[in-house]
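To keep things clear, I will list the structure first and then write my remarks on it.
One chain of protein is taken out of this complex; the other chains stay put.
For subunit A:
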């Protein structure tokens, strides 16, 4: 403690040369994020509808799925899929799947996020007043049409800020593919830092990049929230 602080000698020079690599990592981060958002919202909507359906079997199954995924750490889910998916792929396509890590990560995130999205969408469906469904049914729409044309559009609109906030969380969480060694943005930054002995700089850089993305995105969400949701 008594030593004078002589400072850490920062050296940022390994970052410019690594930018192409980092950009490639970032594209994988976005690939995982976007796939998980799209599949997660579609599958999550189905789960939410199943959970609210009158069929006891469907609603129990959906609730079980959602509760199971929500009680297990994402790290475990990623590891689970890295265990299962390669074997499935092998048995379906035979040997020689190009990128097993990416495939497992995509499955893990899509199925995991669906559980979270389904809870948001379920809240959204429940936020639409009962009269809307009654009116639609009275007008002669089938229950399926009522859900699709009347309830869901309003549910999505009400839940837009939450859906987007979840997307930002998801974007941050994709960094966890580190545990299966997939080189997303963070994984690449770590590898470059490790290779050049410049871990401090690369980790700070990665943190700053995530911050800029997530902070701007959350400002946009806040703005939307003020405009759309009363």
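Simple rule for what comes next: contacts are C-beta pairs under 8 Å (C-beta built on N, C-alpha and C of every residue); 3 or more make two chains touch, one makes a residue touch a chain; residues count from 1.
Throughout what follows, contacts and distances are computed from a predicted model.
Asker: According to its UniProt record, what is the protein name of the omitted chain, chosen from "ABC transporter permease subunit", "PqqD family protein", "Beta-ketoacyl synthase-like N-terminal domain-containing protein" or "4Fe-4S dicluster domain-containing protein"?
Answerer: "ABC transporter permease subunit"
Asker: Identify the residues of subunit A touching the omitted chain, counting contacts across the whole complex.
Answerer: 1-3, 5-6, 8, 68, 71-76, 79-80, 83, 87, 91, 172-173, 175-176, 178-179, 186, 190, 199-200, 203-204, 206-207, 210-211, 214-215, 218
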